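Apart from one protein chain that is not included, each protein chain of the complex appears where it belongs.
On to chain A.
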Amino acid sequence: MIHFVLLISRQGKVRLTKWYSPYSQKERSKVIRELSGIVLNRGPKLCNFVEWRGHRVVYRRYAGLYFCMCIDEADNELEVLDIIHHFVEILDRYFGSVCELDLIFNFHKAYYILDEVLIAGEFQESSKRTIIRLLSTHDSMVEMAKEEATSIGNMIAQVTK
């Protein structure tokens, strides 16, 4: 299973963390520190796997952003690499040519999208179309709620005018 997912920028900034195994606050910071040290210092053209504390970390760099997933040694590394890329493709389709800034200002959406790809550290859905459809339903529900709120707000405003 995937124990955690990390998105780290080339400068070592954390863009997303998701923990499927119970790590305490302290352990989480330690893991991030250690792994960014290891992953960011790896040169190009090396393999996408790093051995770390009896686990494997599968990572891939997209522009300035490193997507890392930590798995058990017995797991299938390439399968996880496919998951990373699948996730990136969905982000790309959702944001339309995604870039790091999209993920910074919409980090909450990135979390929501990740929840459609993984649950319990296991792969959930391989159809991009299904996921994108769900995401747009979700967005429209938020929009609807917002409009409702504004219309109620307007009504209140008109009434109290």
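Just so it is clear, a contact is a pair of C-beta atoms (placed from the backbone, for glycine too) under 8 Å apart; a residue touches a chain by one contact, two chains touch by 3 or more; residues count from 1.
By definition in this document, contacts and distances are computed from a predicted model.
Look at the chain that isn't drawn here: its UniProt entry, checked against "AP-2 complex subunit alpha", "Tubulin delta chain", "Melanoma-associated antigen G1" or "RNA (guanine-9-)-methyltransferase domain-containing protein 1", names it "AP-2 complex subunit alpha".
Chain A meets the missing chain through residues 10-20, 22-25, 29, 32-34, 36-38, 40-54, 61-65, 72-74, 76-79, 81-83, 85-86, 88-89, 92, 95, 97-102, 104-109, 111-112, 115, 119-120, 122-130, 134, 138, 141-142, 145-146, 149.
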